[in-house]
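A single structure is presented below for examination.
Not every chain of the complex is shown here; the ones you see sit where they belong.
Chain nomenclature is as follows: A and B, assigned in order of appearance, with residue numbering initiated at 1 for each chain independently.
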Amino acid sequence: MTDKNRPTTGISDHTAERIWVRGADLVNDLIGGLTFTEMIVFHLTGKRPTRAQTVLLDAVLVTLMEHGLTPSAIVTRLTYDAAPEALQSAVAAGVLGVGSTFIGTMEGCAALIEEILAAPEGVEARARAVAERHRKERKPMHGFGHPYHRPDDPRPPRLFALAEREGVPGRHIAALKTLAAEVDRAYGRHLTINATGAVAAVLGEIGIPQAVMRGIAVISRAAGLVGHVLEERERPSARWIWETTEGGIPYDGERP
Amino acid sequence: MTDKNRPTTGISDHTAERIWVRGADLVNDLIGGLTFTEMIVFHLTGKRPTRAQTVLLDAVLVTLMEHGLTPSAIVTRLTYDAAPEALQSAVAAGVLGVGSTFIGTMEGCAALIEEILAAPEGVEARARAVAERHRKERKPMHGFGHPYHRPDDPRPPRLFALAEREGVPGRHIAALKTLAAEVDRAYGRHLTINATGAVAAVLGEIGIPQAVMRGIAVISRAAGLVGHVLEERERPSARWIWETTEGGIPYDGERP
């Protein structure tokens, strides 16, 4: 590979005495100068965060962190029980479930919002077309519906209220709400905007690139999973989960 | 398994309209009420954080987040290039390197601090014994030494200054400093307290259990790794790393 192809990095450098991150002095400027959430915005955008970015990213990170004994939490607890020598493995295993089925839907929803905002025929017309296309093709509406929170997921209104309070432009949120109205019309019943849908819109408002939105969920969920490791140490559940699963799913093959 | 053995959880519950986390109302109280860092303290301890806990945990999370093209970052970039369909895999792969060799040393250092603080013969005597034991047995001094930052890692003084400013009791930090003096004496040369050593003491000051300290590094590093994914998308380095490694490590086996 020639020098022309040599990659460069804008993330970090160091000498024996100093460390730079994104052009700032880590020790004298960032440590004690930025909160963790501010640092995440700074790392991802290269710019000091606005108050709205910080408040809303904090709100998103708090929103996605915990929802009880989800598959991720079960996975982390079982893995920690099996490999307590490596807490990082248990959290990593749980994080591997931040995939396309649940959390990753925020990417799909963000893509729909982008599509609607960019449509030459206007937000409303495209929102209607999107809703009808999904209904007709029986494709899942990313960012809509929830198995527990019916008729409405309580988290989106809270996130939208915070966004409004912080004075973000509101285009992404408005597009999502327009889409929601068209979804209800197209499907002939009410489908709630769910937490990942709201998160997609709010992260869009504060300039988090769609391509790494799932990463925000990974960071947040990792924190919740560390809490599950701590509880698993104090109140083990892994063996109960194992026995209950094994005992509850009968074998229907042969036994020669 | 009888009901007596049925586990319980104190982490989270929900109805259709509400979600509780650690006894608080997620939507109306925590989202918009706590920062992400405050939420981490709350999740791990079950109590609202003090200002010192928040400031110092923020400082620790900012400290551990980024150090350039570390093994974790290389792993995440290579994995993202190979499996771009699953950002969570790339971050999880990087997190799997938050192990005993580098970051995990904070647990070993925290254990030494606990040992020293609990010693009936007093901090100084035990610190001396610990340093001499390690030197004699040629065991690595967890939390000491750094390949780049010589003679001194610049991060610990900053963390200690913040801790002092926030008025923490300071017993863990004092014990670590005493140990550092004894280490220099026992080894006959200066070994810096490194970032993970300082983090072990500071997390001890704010009541983060030693058993999940490595988890704090996982959360922090996950955030840094999301930044590396974003840069890898914009300025790919994975193929260069692959070619440079393959080209730089010659095969010395047979070629029949």
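One rule holds in what follows: a residue touches a chain if its C-beta (ideal position, glycine included) is under 8 Å from a C-beta of that chain, and two chains touch if they have at least 3 such contacts.
If you're wondering where the values come from, they're calculated on a predicted model, not measured in any experiment.
Trainee: Report the copy count for the entire assembly; 2 chains are displayed in place.
Mentor: 4
Just so we're on the same page, only the chains that are shown with their structure count from here on.
Trainee: For the identical-sequence pair chain A and chain B, what's the CA-based rotation angle in degrees, nearest 5?
Mentor: Fitting chain A to chain B on C-alpha atoms yields 180 degrees.
Trainee: Taking each chain's centre as its mean C-alpha position, how far apart are chain A and chain B in Å?
Mentor: 23
Trainee: With touch defined as at the start, can you tell me which chain A residues reach chain B in the complex?
Mentor: Against chain B, the touching part of chain A is residues 1, 5-14, 16-19, 21, 26-28, 30-32, 34-37, 39-40, 43-44, 55, 57-59, 61-63, 65-69, 86-89, 91-93, 95-99, 104, 148-150, 152, 154-155, 158-159, 161-162, 209, 211-212, 214-216, 218-220, 222-231, 233, 235-237, 240, 243-244.
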